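Some notes on the structure that comes next.
The other protein chains are all here in position, but one chain of the complex has been omitted.
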């Protein structure tokens, strides 16, 4: 076992895969050279693997998106970094029109195995454009996968699975978890399945579904509630698209009381799709309305501390919502 | 009253608003000159209002998006056309980062009243890139409105309301309805509210919610079912974002059996959000799971007739789903 | 105009060039025919671009170089190895279509076997992809070159700038081509760009930009010969602007007589590159009128047979609609 942060686990996973397969290359703004990314995720990779396999790109996200697709058609496994998930937006056309469809539109003749990495999430005083959960923009684009780890173990196993996956994968990293989470993870090679949700806590009273920072809130809140005799089943969505319907439906049916938590806006979030799935597949198992806890419908998070706090789904808010649902 | 098509109604609405308010300008690829748009929606406008108020842009959607925002800050009301809804994708960054947030990020000091028009929808042998329902990509971006008319009356009234609205509005036009629908509409000035769903048919047995081509299918299917004694309440969503929750919830509660229809892929569609709202707000009124009828989760519609047919939500499919729900 | 002799090609090669040009013309005429009689739903035509495309493509080595075409590049694809039948399978939307197996609209060329990479309808997205293909040559330490093309209107897309900028920085073996036919659907070049030539944009990104008369076979061929050799030797990319004519309407959905004067259209025909080339071939003694007729008859027979064969092939099975969305 080795103790590492969520950030280090991602770096280690990339490093292992680059060692294992010389077709893996990584690039993005500030990714190469000695800086190794604005958060430092790729630090050391250029030195270790050379400037051709780990390199800086100009400040052009559309190009990062398309470069990866071109490399994919030639049998390389590109890891393209978007410096912030907010800055995926200039690349949406490449991600939807090209990456997610190369395979389908050629019935598999040409493919684009890619990992697009992007730090997302708020609570860092990043204002409207450094806090976003942009996964909803790319959600529901068949051909593209979206995943995100919520633990150190998953961070390493999931980035490795994403790199080995033959599909384009959008890999979201929660920037607040980068240094907040620190865990012992196995030294040996392991991967986490690319398409499975994960029941991270067992319980019979309520089901809480989430990912990222709020999933960690939910786990803490579940421990607190447990002392009051309420046991929550907690599910880490992990594979945001396509969703692991089976696991999600099973968890909903198990307790009949479902709380969906996201730090994104309420409307149009991934939790809405999960709610729709449950309402379609498990309606008669439900003992309470499917409750969504989310940020207000303002454009991402305003900067001022007073406003950012108001926006954020905090541990307290998660705990209160869980309690309320349990008492329903 | 005057008889006109859906397409003519949109043109008439624009023409009336350009006459009424000289701050209204319109532009896009092939929008100006004698061509007047690839579907002909803007035909005659350049001649009538001059080449400065109705003009061609170069083939650059990001620029169309941003040009409109700049004009908006200066008090103009820009109508920017995207030639196909598929080609909004290169402009997503401008639409989300700029248009939808100018007001919020300045607390109203600067604003961007805009109408972005785009023909969407399939069934025209357009393949993957001329058939898409891209509204889900922009859905859930607070600050932006998304609307679409499903009738000739609404086409005229809603485009006029969108032009007068002080928010940026994404106005989707169903390209199959352009010439398919023909109706008598009032000659006098009228607008349709920008933020209201519309109950287009009353019924007590089941509730069908949709918009666009499939809404028209649902209306026909409802007539057919009526002969069998089943009465459907049919709701035209019309304001896709923000949604008119009140009307939607009321309609769901009324019959307790809800069918949501979209021609988009099933996952991540606007119907998913509507399902989530109903599951959260009206769960105990439901007598059946909330059923979604949608396209399969492939990347838009393939070209070959055999595949396109397989993808499309047809009148027959809507009728069958309505019947099944009624019998549930 | 340069003589054909100056090209340095031998007689056999020159006849081969002419055969490709004529085949492109005859095959396109067949596609129009199929569209008119309703056997194909769409065509978009390279008539007027054929001489330039053949001169361009013959400067490459199709067995090792990669081509990322745009929708008018059918004739260049023939040089790259596609057959008339391959093209026709696409127009009929058949399962055996090598471009997309009937998934994409006609004229979206691609073929794994022939190193032709599939493109979308969204214009110019192939430019960033081409840089990925070229970057893979650096990684693999191979001397292949990537070729990509688009129209002069589409060349204004931001992704084109981003791709050219990256290619300049990394000195990639990629040749960017703008086929300038003076129109983007109905929009003339005065409304598209204000620079004297599009070729000027090469130096603005750090590499040569050359404008050629696309009806001048030798000028075009030699320009490509030079930049391809340079790219192969690691000297970096180039931009070539080929001045061509669009002899037809934009596509089967357009009628150019609406926005082009009768006189302009007649002038186009007078300067038809095919006729210019035929005159040269006769004057320089490569072929007699009689021999040309023989070639023409042979091509027509070939195209007739290809049409029959392609039409007889199977349509895509609707049950395959969800195949190859993801890797298995």
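Per-chain residue numbering starts at 1, and chain names A, B and C are given in the order in which the chains are listed.
The working rule: contacts are C-beta pairs under 8 Å (C-beta built on N, C-alpha and C of every residue); 3 or more make two chains touch, one makes a residue touch a chain.
These figures come from a predicted structure and were not determined experimentally.
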Touching partners, among the displayed chains, of the absent chain: A, B, C
Touching the absent chain when the full complex is considered, from B:36, B:62 or B:210: B:62
Which of B:52, B:204, B:287 or B:316 contacts the chain that the document leaves out: B:52
Identified contact with the non-displayed chain, of B:28, B:143, B:203 or B:268: B:143
Full-complex contact with the absent chain, from B:13, B:72, B:203 or B:302: B:72
Of C:23, C:85, C:101 or C:201, the one touching the omitted chain in the full complex: C:201
Touch list for subunit C against the chain that is not drawn: 156-162, 165, 168-169, 171, 190-196, 200-201, 203-207, 236
Contact set of subunit A toward the excluded chain (per top definition): 29-30, 32-35, 38, 55-60, 62, 86-87, 89-90, 125-130, 296-299, 302-307, 309-311
Absent-chain interface as seen on subunit B, which is shown: 25, 52-53, 57-58, 60, 62-63, 65-76, 78, 93-94, 97-98, 101-111, 113, 142-143, 145, 165-167, 242
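Convention: only the chains that are shown with their structure count from here on.
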Where subunit A and subunit C are represented by their mean Cα positions, the distance between them in whole Å: 41
Separation of mean Cα positions, subunit C and subunit B [Å, integer]: 37
Sites on subunit C at which at least two other chains make contact: 100, 103-104, 108, 120, 122, 158-159, 320, 325
Contacts with two or more other chains, residues of subunit A listed in rising order: 93, 97, 101, 104-105, 142-143, 242
